[in-house]
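The chains shown are only part of the set, and none of them has been moved.
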Amino acid sequence: MFVLVNTKTYPCDQVAVAEAAAAVEPTTDARLAVAPQPTAIDAVADTGVETWAQHVDPIEPGSNTGSILAESVADAGATGTLLNHSEHRIRLDQLDEGLSASDRADLETIVCANTPEQAAAAAALGPDAVAIEPPALIGTGTPVSQADPEIVESAVTAVDGVDESVAVLCGAGISTGQDVVAARELGAEGVLLASGVAKADDPAAALESLVDPL
Amino acid sequence: MFVLVNTKTYPCDQVAVAEAAAAVEPTTDARLAVAPQPTAIDAVADTGVETWAQHVDPIEPGSNTGSILAESVADAGATGTLLNHSEHRIRLDQLDEGLSASDRADLETIVCANTPEQAAAAAALGPDAVAIEPPALIGTGTPVSQADPEIVESAVTAVDGVDESVAVLCGAGISTGQDVVAARELGAEGVLLASGVAKADDPAAALESLVDPL
């Protein structure tokens, strides 16, 4: 089970979250990773935890200002990237180009999607995984696997119908180990987390509790 | 074979183009339609020709200013709409919502795409058709069916792999009847045209010549 902690632009200590994840990782079969802001990728990678970008732009090296370049996040230590997060939606053609940019920089990719249909569409572009995150549940504390379990199963079915090699993750509202188990039982191969860990008083304890039942 | 003439924001007489299409339509087995700017939809529909919108926004009736509402283009006489044209790319989630808006207003839908992968992605969202238009060929006068015939066949294969009920059209560079025949032989069920007809001195003659070999 893949557990990716997105620290967003929270006013949290991203390196402390990374250190917590690095400390918990050896104690569990789950694969843990942290997705910090671009300014903190190198410091997070230095903790030894698997490090992801939150986004890369659909560009090539060259004359672009203020953009996030796939090669640069890889150089800083990231080995994967989210794309099309609900807080950073992009155009269909840019998603395709963002996936190409990620491939060029050897970044693993997870494309976020609102609905099973969008998840299937994303799968047709050849990412490593898609993550289904109904926007209505983001930040609610109600896990998608409980509020709307059918959407996870529908996403798995829809994605498999397009490309069986694309994994399905789920996000939105996951905060306990039971939520993670429920997601796995619905067919998800991983989960996206954010505030539950990144804003916890004790991120290591929060992560331990999350991966404990796995 | 579906032949859709996009008059873009050309400084052409959109109603004259529509009248030409209305005059040619009864003489051919091809299905002809014209996609004018929103301000001209009612006047184009009044000619009797099948009328399409060039775009509708992913919105519902309500507090939106400066947007193109699916219900309003339908009320003005449009029976279909393009979405995600290469000159009006939209986000994946907005494309999904634009298709929902179009369904709500009983508009037929064609989603444009650059590549077979994007065409397959679009097909996963359930439009009536996708149109493959390599941007490099748009406005060149070199038809996609001649410059890059594999892309049309690849798009047909990719779209069929996702949803066989979604038709594939092709665009970019089509200007002669031979181009249309070539597109059909590659598996396309229709073509998108623009300058070849809309900017012709005699749009009716241009259209007659296009549909003559069908």
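A and B label the chains in the order they appear, each numbered from 1.
Definition applied: a residue touches a chain if its C-beta (ideal position, glycine included) is under 8 Å from a C-beta of that chain, and two chains touch if they have at least 3 such contacts.
Note that the structure is a prediction, hence the values are computed from the model and not measured.
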Whole-complex copies, counting every chain including the 2 in place: 4
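Definition applied: only the chains that are shown with their structure count from here on.
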Centroid spacing, where centroids are CA-atom means, of chain A and chain B in whole angstrom: 36
Contact set on chain A toward chain B in their complex: 84, 89-96, 113-115, 117-118, 120-126, 158, 161-162
